[in-house]
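In this view, the complex is presented without one of its protein chains, the others remaining in place.
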């Protein structure tokens, strides 16, 4: 019966829906006395915003984050932080057809099953990708905090369809496909233009690297780093898989290959390799934390698809109208990055690395 | 600061450690008036138990589950159910060397970083694979309940190293490798014997299929079926990846390929394909729920490995002694199966499909 | 680290502060498909509102509740319900003096100790009586739901100073002192006018009766009816005591006097007396639930009081300016009534009497 809650010590609640008047998030437990970096948050809102490149949905949303509580004279005051983002440019008429004819691959059908006639169906209601806007707002706040501790989180498109990024060659946000390689970005852009023309969509893979985390972040078992990150990632619509370190490849390796030998460098204990993605026993080792997620193709496509009519229970067809991203994964990049920050900050607070009064403690014994 | 807790309505706490006197679990919120099937639970304890096949660890543990609370005249009485499993056959001397020299790929090092001199280091302490025994006990209780509702959960080894199961040909528990195919089981057994001889270990992949779930199980966002299952799976030691439905393959597919078209069969709404693994918008569609996990090779191997000495901070070497499984994934099969049952039962209670008084309601609108 | 959260299944978060732009509440877990009775909620906002009688604070606030999420076409849609009430008529200049000189009996000092320079001090910040406005909004929603089940909650002023109500003679909200007796209301009004003239304030006692609850509401131990109601009541600023049934008098009674004998009436099991206030073992018996709370006098008074200067740590004096109620208990009446509704609805949902899909079940065995 607990819904829409993320976090253990630093807590996030989401509210709103895609076609209501606004969406928002409520963040509880954030350290007192932190100057809220509105520009930083707004920058990430821009990264996520539709309509900011030719290959993303052409809706024009001005996603201005308004903080209506938890801030006093610009600083956090210890009470819950409420962030609100208005919905503009909403066109509900597109959705009347969908009310009876669920889009394949979309949550229309499961929303109907669960909430019946009272469901909030326009644009996916509260299951819409629109809900990632408040996720980014809350996560960007956490990300700015981790930045100040020297913890760097980078997410980028590892691949779109068959176009794969082999090396990071710049800031992902300087590339419209978020593939940080000029050549691959061009290839992917061409691919996406073709996909759009054909009325179809395509999936993608997002990689994330976290550098600068102290060892010992994460709690045993159900609050392990992997448990907490995966739980958060699968809350992002369209994410269908996650792997940490070498992930599925580890299932084919031998122990002598997969174990990362320990070594010492400048008095710090490290591992020579990082097949385990910086996590052992659910806790960080001090090596970079690495994980990949798979994002399925946008389910809303302009091609004709088979569906059923929910009222008549007879076969039906649907051709989705409206504005949709050819590759929804691209806009998920800042969502993954910010949400990762939120989860890691929660785990750091849970583990006593950061407290509610803004004290940061080096808990490492090393 | 909340540790060792899983579940929202049906709740699980773990306690104990591998070399203490016992391990156990406390289950809260289970329906009242359910006859606890001790034999069924014990059967799953046997499936997980070390020493029950030639290719698993030769420790002899008698994992008898003793229920010390929550049961009255054999039935659940509405109060928390405490299950205790004694630790026998414990040899701590093996672990003295490990106290200063952490095993690569194991949690020895992160436990040291987090808990320092007070850590419970023998055999991994409370991060040991031994903790999966109470997970199985609690999960088997939930699994028996879902069985009674016609919900069938099957986990099996999809692959060990390069040996892959293409078709399920029998009950996985009739095969010592849990690969349910006589031929592949033989191949994998030979592989494991070789691995053991070489003092090494190997990883594996476990597939799970859940049939008979009603549509609408799972809650939006942070309590989606994927979020909850992944959180639980990553609490199992050595799990490093998970994918639902076609998983990572979806990241290379087009929307027109990945979307599962709806159809009607005997008045039931189904999808023609099941690329999404029976989950849309985080909720079940009524199609089988499918997911795969990657289990890394057992980190404790008999080969010499590089490590560091935690006291001197100088390079060191370690050759792990003791009894360890060549492929820890095999023993994880019943853990995955039972833990999946626990998570799904929690989500069904959360969603009103089952209540605390044992009422089961068909919530489907169809 | 969890703050501002109330409830187990039906959950409430508060946000905002008295001198920010708004206050609000977020209600999660409310049944789907319930028509939100905006007029009913607004009516309770009026009962709580300052400036609506001559003997309450003369601030003019228009406490219009705006629902920005969780409602679709006027009905609850299963997602969190966000209610916002704007702050108007805010005068911060009154509070500069208080910044350094904490008011005796008020939270100025403890806020300073806890949050230091980052505290939100104007008007008590997020510890203000203003925060009871969103409590009423959320609670009134729950109260309307219980009304529809025939559960009737009545709170009223049992006493103001030495003026005591011996019998309920009308709707408490028809009397400006909320003492539902014309004669006693007049006496209390005169008393309050005198109190106001003298620049002082006075305490009061609020009694609550809940009729129509089924037996069996409440959970063992930490979620007993008494535990849950008391926890909520003490969150209302200025509440300092609570007693259920005969309360403190029970501490002087004999078992043969205090035990309520069981009897049968029209096939229903009742108790002949109700010394236990309708609660045994933390669960409702089916008899009316009765409790009383003590509200201390408004700490902000116009008389000169001794304090200390927080900066110089030297003795100081303060004469509070601004508009304050002579008896803050009067405005707490609807807060107690609505918050009681919220707590009881949560317990009913927790106990399976009401589910998230609006099903109401008679769980009584009798």
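Brief remarks on what is shown
Letters A, B and C name the chains as they come in the text, with residue numbers starting at 1 for each one.
In the analysis below, contacts are C-beta pairs under 8 Å (C-beta built on N, C-alpha and C of every residue); 3 or more make two chains touch, one makes a residue touch a chain.
Values in this document were obtained by computation on a predicted structure and should not be read as measured data.
Contact with the omitted chain, checked across C:64, C:193 or C:253, is made by C:253.
Within the whole complex, the absent chain has one touching residue among C:153, C:232 or C:289, and that is C:232.
Remark: the omitted chain is touched by one listed residue; of C:146, C:242 or C:338 this is C:242. Between the chain not shown and the residues C:33, C:161 or C:322, the one that touches is C:161. As for the chain not pictured, it touches chain B at residues 1-5, 9-11, 13-17, 20-24, 26, 28-29, 32-33, 68-70, 72, 75-82, 84, 114-120, 125-126, 349, 356. For chain A, the residues in touch with the chain missing from this view are 1, 79, 220, 351-352, 355-357, 359, 363. Although one chain is not displayed, chain C still touches it through residues 1-6, 8-9, 14, 102-107, 109-114, 116, 124, 126-127, 131, 159, 161-162, 195, 200-205, 215-216, 218-224, 226-228, 230-235, 237, 239-264, 267, 269, 271-272, 275-277, 280-286, 294-301, 303, 305-308, 313-315, 329, 350-351, 364-366.
In this section, only the chains that are shown with their structure count from here on.
Fitting chain A to chain B on CA positions gives a rotation angle of 180°, reported to the nearest 5.
Of all the chains shown, the one with its CA centroid nearest the global CA centroid is A.
Homomeric contact chain A/chain C: same residue numbering on both sides for over half of the interface positions.
Chain centres here are Cα averages; for chain B and chain C they lie 46 Å apart.
Chain centres here are Cα means. That of chain A falls 26 Å from that of chain B. Between chain A and chain C, the centres computed from C-alpha atoms are 39 Å apart. Annotation for chain B: residues 1, 220, 351 touch two or more other chains.
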